[in-house]
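Quick one: the structure is below, questions incoming.
Selected chains only, in their assembly positions.
Naming follows writing order (A, B and C), and every chain is counted from residue 1.
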Amino acid sequence: MIVNMSAHATEAEINHVIERVKECGYQAHVIRGVERTIIGAVGKSSDGGGHRSELEALRAAPGVEEIIPIAQPFKLVSRQLRHERTVVDVCGVRFGGTGVVIIAGPCSVESREGFFEAARAVKRAGANMLRGGAYKPRTSPYEFQGLGVEALKILSEARGETGLPVVTEIMGTEDVDSVAEHADMLQVGARNMQNFVLLKRLAKTPRPILLKRSPSATVKEWLMAAEYLLAGGNSNVVLCERGIKTFDNELRNTFDLSAVALARELSHLPVIADPSHGTGRRSLIPIMSRAAIGAGADGLMIEVHPCPERALSDGPQSLDLHGFEELMRELREPARELAGAT
Amino acid sequence: MIVNMSAHATEAEINHVIERVKECGYQAHVIRGVERTIIGAVGKSSDGGGHRSELEALRAAPGVEEIIPIAQPFKLVSRQLRHERTVVDVCGVRFGGTGVVIIAGPCSVESREGFFEAARAVKRAGANMLRGGAYKPRTSPYEFQGLGVEALKILSEARGETGLPVVTEIMGTEDVDSVAEHADMLQVGARNMQNFVLLKRLAKTPRPILLKRSPSATVKEWLMAAEYLLAGGNSNVVLCERGIKTFDNELRNTFDLSAVALARELSHLPVIADPSHGTGRRSLIPIMSRAAIGAGADGLMIEVHPCPERALSDGPQSLDLHGFEELMRELREPARELAGAT
Amino acid sequence: MIVNMSAHATEAEINHVIERVKECGYQAHVIRGVERTIIGAVGKSSDGGGHRSELEALRAAPGVEEIIPIAQPFKLVSRQLRHERTVVDVCGVRFGGTGVVIIAGPCSVESREGFFEAARAVKRAGANMLRGGAYKPRTSPYEFQGLGVEALKILSEARGETGLPVVTEIMGTEDVDSVAEHADMLQVGARNMQNFVLLKRLAKTPRPILLKRSPSATVKEWLMAAEYLLAGGNSNVVLCERGIKTFDNELRNTFDLSAVALARELSHLPVIADPSHGTGRRSLIPIMSRAAIGAGADGLMIEVHPCPERALSDGPQSLDLHGFEELMRELREPARELAGAT
């Protein structure tokens, strides 16, 4: 941690900061420049907690211009701690291994019949896992909120028939047990990424977690949310990029594939990408799936619906069954080649 | 709702959409332009729900370019429904009335002694309500997470002594009863604005709610979150702007005062502003408090700490006791005048 | 400048950086922490240039994680250099003095008659300066591009009649002489804020400059654009906040009043605000004008048109003549009061 003193800081202010740094148990290295003084606090391992916060509070001391953290705020998710990549195994499906995992299915479980139709089709096309929402976070209270427990049972049955493991979203602590009973992997939705009460509870479940990035989270905030899970005891965490909010609203979100690459550089956790939410536009799903794989994604999550125009949610960003089949075929084809040198 | 067909849409595609619009119970008004056809769906009051979602799903139908909503998605919070401003009364403190309400206190309740010192000082300086966090949402699991129930009791006592009503943040459904027992108003923090499970639960509490805007919520999304509360039965809702995330990270947030004005234009609910979080910078709190009042804010929420440089959270954006006194004095002075015409 | 070495940096990499720091003419202060080493470069005044860039390039050296600048990049615009506020005088209208300057007029000069009607009305209502576009930057090549020289002459005449100084936008270096001949102040539009060729040319004109903030510029980038003008010889610069681009597109822009306060804290230059562009919504102009004055703005720039619904540009964010009169009256009324303490 470095304390950057203002150019107008007095000697007394500088000395006060030095004292406080020592009180917090650090050594204070003072560098006096031509225009200003900076104070480096050194001496403990970056435990990320306790005294670190005390030091940060010094930004409020007189004469301090800013506090500059030197170490990353995360520990357990960091690739500095653990260099080899983590593989998260969900009933045999391996995230972070050599292949790209495909999760597919409708946004919401709307009916037994419709879900089975989708489940069979995505299995046939080569998907590795099933998705389907039982509890739906919706911007409006008047929109379809999911079938709840009924949907969980349908998911369970579909897993039985297809053999594909199932992931579904968990919205509140009350539902952790029932969802964990029926699903193989629990998804934390984008809007709950910083629902710390939920994260602490999920740290105690034996199920692997799919942690979606909030549309307004920096990569570091996303990793800190994962840190809550690991610090609480659950190290089976897969990250999922699903688009961020920016000034350009032509697409539903801005699909941030650099974040996939950066998260994989900073952390050992597997990272997948969701081009359905990422773009919100069906026509772009195939090409952005390929881009995501190019960016190093360990998997894709894709919305597929038997009849998107009748979907109760996310129809415009869902492939129909035929479209998904075609996508899977395309993803097996070789990429575009470089132009010959002139 | 208007369906904008693509320029290349076929007659069959157009007819299919017209059929679906009718199936959903609307009349279809077709306007055939030189280059494209649009279809207006008319005939029901904008109930905001049910069939509206069905119509929106039509964006996924072949030949459809976009679906354009005509009516606002919110109902109960809308000023179209209720033109006069709502006044929310918290133990005699009136939000949305003629005066500007001042809520002040430390970010977190850290100790009985420190909190009482702050409480007495802000009371003396003229604040109308006390704030103080018992449960703290923190980006890092290693940071101070609040004193919990102990803090709730301190809040209760401080209310007893000062006579000022108390507001504190509620992070999870499990804590609603205990927090409602000790606090006069429950705050939904920015990161929980779209925690729909929590919103639905809070709709059933008799306590008024302070709903902070998420740093990535549009004004409409913020109003839709309030709609969850009103639709669930709690109409004592005060909105609070506290800064949004933008590309400029020089300040902690971008304090969006136009959103205060816009929310008050679109909704009848009271709207207050939090210049501490809004800017993250102590030196800007006084001037941005005045700006917020200029923008029509029904109140201000200001962080005050007896010793900001030792605060366990938000020190750099907290005024000390003297600074708060001075602010209150300044807010009573007249504003800057126009330059004389040349 | 501080060089933060990666936790895995080797001794050789650390030594290489130390060598380079010295080669660049700085002293290297090395702080070896438990986990990593940082190197402070000290010894010269922050001249903002030359060797500073060389040091920054070190971020590309092996083992370097980041380069952390300690000093601000701007010099001449900085309040550290010059603490008292600059007053920019435009034919007797003083920006940065005690009063709030009001600039008003239509977005574009569309006709002699219409402009004179607006000019007389805003003069009567108490405006201090006239605005009107002769060259219009338009997103589409098919939109009205301004009357050019003809408009300049109309501006000149209107100044003669009303006695109000005139400001107009300059889009290219070719037009500097002709615009400077007819106008009293030259405006750099938001989209040209980083048109460095234009800035360098304007640094050589004797006319004062109104420098609008780009909708995507940080406050620092805005100040650096002003630095181009001062460094090139023109110190009569007034800054103008006019809204930034964010994820919320409900309004045309997000009017960033904290930036007004921050720019006035970091720089001695006068700062005004444009609530017409800032919000894009006529109904919010009056209240956001008052908010801007609260935030410390040294002036306001307001679009006024005799018949906004026939304006060739920016009608929806223009007041009509009566609306402007009313605004001026309102701005003279006292602000809202604090609620009485309970």
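As a working rule, a residue touches a chain if its C-beta (ideal position, glycine included) is under 8 Å from a C-beta of that chain, and two chains touch if they have at least 3 such contacts.
Quick caveat: nothing in here was measured; it's all calculated off a predicted structure.
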- Copies of the one sequence in the complete structure-file complex, 3 being shown, number 4
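Here is the rule we go by: only the chains that are shown with their structure count from here on.
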- Same or different for subunit A and subunit C, when you check if over half of the residue numbers at their contact belong to both copies? same
- Most heavily contacting chain pair (counted by C-beta pairs in contact): B-C
- Between the Cα centroids of subunit A and subunit B the separation in whole angstrom comes to 25
- Message: Roughly how far is subunit B from subunit C, centre to centre by C-alpha average, rounded to an integer in Å?
- Response: 30
- Item | Distance from subunit C to subunit A - Cα centre to Cα centre, in angstrom | 37
- Task: Among the residues of subunit C, pick out those that touch two or more other chains and give their numbers.
- Result: 216, 245-247, 249
- The answer for subunit A against subunit B in the complex is residues 20, 47-50, 52-54, 57-62, 73-74, 137-144, 171-174, 191-192, 194-198, 214-216, 221, 224, 227-228, 231-232, 245, 282, 308-313, 315-316, 318
- Query: Which of the residues in subunit A end up touching subunit C in this complex?
  - Reply: 2, 4, 7-8, 29, 31-36, 38, 40, 42-46, 68, 70-71, 80, 216, 245-247, 249
- Item | Residue ranges of subunit C in contact with subunit B within the complex | 91-94, 97-102, 123, 126-128, 163-165, 216, 218-220, 244-251, 254-259, 261-262, 265, 278-279, 281, 283-284, 287-288, 290-296, 299, 328, 331-332, 334-342
